[in-house]
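A single protein chain has been omitted from the complex, and every remaining protein chain is retained in its original position.
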Amino acid sequence: MLMYIIPSMIMFGCGIYGFITRKNMIAILISLELMLNAVDINFAVFNRFLFPGQMEGMFFSLFAIGLAAAETALAIAIVINVYRAARNVDIRQLTKMKF
Amino acid sequence: MELSYTVAVLIIPVFMFLFLGIVGVKLSKKTAGILGTLAMGVTTVIAYAAAFTYFFGTEQGQVIDGVRQQLTVLDLTWLEFTKNLVIKIGVLLDPISAMMLIVISTVSFMVHIYSLGYMDGERGFQRYYAFLSLFTFSMLGLVLATNIFQMYIFWELVGVSSYLLIGFYYTLPAAVSASKKAFIVTRFADLGFLVGILILSFYTDTFDFISLTSDPQAAISTAGGATFLGCSVMTWALTLIFMGGAGKSAMFPLHIWLPDAMEGPTPVSALIHAATMVVAGVYLVARLFPIYAVDVTALEIITVVGAFTALYAAAVACVQSDIKRVLAFSTISQIAFMITSLGVASPELHHGVGYMASMFHLFTHAMFKALLFLCAGAIIHAVHSNEMSAMGGLRKYMPICHIAFLIGCLAIAGIPPFAGFFSKDEILVAAYAKSPIWGVWLSVVAGMTAFYMFRLYYKIFWWNNPDYGHHTPHEAPMTMTFPLIFLGLVSIVAGFIPFGEFVTSNREVYEIHLDWTVAGTSIAIAVVGIALATVMYRKENNLPEQLANRFRGLWTAAYHRFYMDELYQFITHKIIFARISKPIAWFDRRIIDGTMDLLANVTNSASFAVRRMQSGSVQTYVWFYLVGAVAVAVITIICLI
Partner (left out) sequence: MIWSNILIYFVIIPLLMLGGLALCKNIKQVRAVATVGATALMVLAIYLVVAFLGLRAEGNTAEMLFTEGSMMWFEPLNIHLALGVDGISVVMIVLSAFIVFAGVFASWKMDPLPKEFFMWFCLLSTGVFGFFISIDMFTMFMFYEVALIPMYLLIGVWGSGNKMYSAMKLTLMLMGGSAFLMLGILGIYYHSAPEGGQLTMNILEIAQNDAIPHSWQYFLFPMTFVGFGVLGAMFPFHTWSPDGHASAPTAVSMLHAGVLMKLGGYGCFRIAIFLMPYAANELAWIFLTLTGISVVYGAFSACVQTDLKYINAYSSVSHCGMVLFAILMLNTTAMTGAVLQMLSHGLMTALFFALIGMIYGRTHTRDIRKMGGLMRIMPFLGVGYVIAGLASLGLPGLSGFVAEMTIFVGSFQHADMFHRVFTIVACCSIVITAVYILRVVGKLLFGAVQDEHHKTLTDAEWHERLSTVTLILAVAAIGCFPNFFSSIINEAAEPIMRLFA
């Protein structure tokens, strides 16, 4: 089990690191995806090893994948719109709507 | 009460003031002036009637055992403070108020007539008459007051009418600052008056003159020997009240406003700043005299202040070049005579002759000083200048004025049979009776008076004959000469009034005896003064200049009125404004307001400090979250271990 969890933890850590340090919105989105997928892996793994008789974990990761797809589409749409409006996707520059 | 019609002397002028003040602008100048004068005429008739009825009436209760009674003709409650402390507005007739009725109404009426000519064509003619009416109302209210607070009320009102009239030419900066000065200096003095009233009423629990003065010993003893800073509270009260009087009567060191007040129209100077308002201080002390007579310390202060002022003002008057200033200082000096006379009056000496003398001098002085001022007005009207250097040889151009002025000068110098001789003589008698020092002192001042008055007279009417160009001076119109003639006649005969029969300190009849030693000396001194003036000023010569050069320091100091104005200027501007007001304003802005702003700013910057954490950047939040989560995890682990 550890063999599955370690990569997922590395993936999650990379996701956090990327989320915090990246300035490009697309990169942040990718990091987010990375974290989400790490969690999906964990769901599947824990379901498989700890509760082999049940299928909730599997379903949940499938559900999360579906949601992630929708969320990504939405996020990309926002990013594209932001880019159109501001010609930029660097979050340090996008402070126009901030107080 | 039979005499209750006296109240009309208050109602007519105040009505006239409101009428002219509100609708005056709509009237033509002539109508307004004539209406004002007519109203004043009626007031004068009523005032005379009241005074004569009071003095000669045979009504029951007016004279009991040879003592004239004080009649309260009217007393309406105006404002109730407590049960006993009540301000009433009323009319009190007694010898001094009846005498003042005559003085005020006569001079005021003359000035009303005179102003018809003098102020002819001036802008604000209606306003001028309105203010004159206001002044007459306030002054009459002051002298008829039944209680000390009523007096204070009208005291303030005369102050304000004086302010308005001095500042009549309100576009001239000099007039504006003179009026301001007059008001503020007298206001400062009034503060003393007010505090004096407060102290007096606190102990005696009454404002009423009759109850205060009928038993002065009891009034004084109500304080029960209470003291404040080493003096008895009653001395404090009486001295503070006198301070109010000193302010109005321009006693040193509160005299500085009076010479400047000459910026007002000349008839106003004649009415307010020579004959009536400036003697209010004398009247005040006379009114409360029974109490003063008990408190020796207060009387001594009065004597010293009066005597010093008399000399000081006479010295300054000797070197002034503006004729109205000379007259102003002469007024100060003469009022100081009256004050000193009250100061040296004690009931045991000649039945308090000083009191009678003071009132007598007040009466005669009002007449001849008003005369002198009105003459000065006519002269200024003719030559369009106040400076003596612009005058000279006027006797040929203005004969009536010349004679009238001469009568005035003789009267003030104390030459018999003119009015001033008799009254001044009585003052000297009183002073010698008290102490020879005061007697000699006042005799010297009397000599100086004769000198500076004749200096003025010669400078105006003789001296040289300057080139008047095509503006040849000419005699003033009838409206202006009539008052001169009338007042001149009064100044000649007023001295023969047996004044002691009417006004005395205990209201009993007192026979005036001329003390020929005193009278002889005073005539001699006056003649010396006049002779000196004749030598120096009759014809143009350089003797005065030489003398001035010889005593350059003294002359300059006197010319600058011994730098009293500069001293005041220093105190008000350098000390009060720059050292008190400015720092307070600064303190208010910087410290008090600064503290409030600081509170606001601290709150503000604290919010800004906190705001940095609410950056809106999710990345930072995640960072915080991560650190927090790790920290919690670490702590949990440490705790578990």
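For reference, chains read A and B in written order, and residue numbers begin at 1 within each chain.
Simple rule for what comes next: contacts are C-beta pairs under 8 Å (C-beta built on N, C-alpha and C of every residue); 3 or more make two chains touch, one makes a residue touch a chain.
On a predicted model such as this, the values are computed, not experimentally measured, just so you know.
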item	value
Contact set of the excluded chain (shown chains only)	B
Touch with the omitted chain, as defined above, among B:Ala585, B:Val602 or B:Val618	B:Ala585
Contact with the hidden chain (one of B:Leu191, B:Ile400, B:Met564 or B:Leu626)	B:Leu191
Given B:Pro13, B:Pro95, B:Gly117 or B:Gly167, the one touching the chain that is not displayed	B:Gly167
Residues from chain B at the interface with the omitted partner, ascending	77-82, 85, 87, 149, 153-154, 156-157, 160, 163, 167, 170-173, 176-177, 179-180, 183-184, 187-188, 190-191, 194-195, 198-199, 201-202, 576-577, 580-582, 584-585, 588, 592-593, 595-596, 600
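One rule holds for everything that comes next: only the chains that are shown with their structure count from here on.
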item	value
Of chain B, residues touching chain A in the complex	616-617, 619, 622-623, 626
Chain A to chain B touching residues, read off their complex	16, 19-21, 28, 91, 98-99
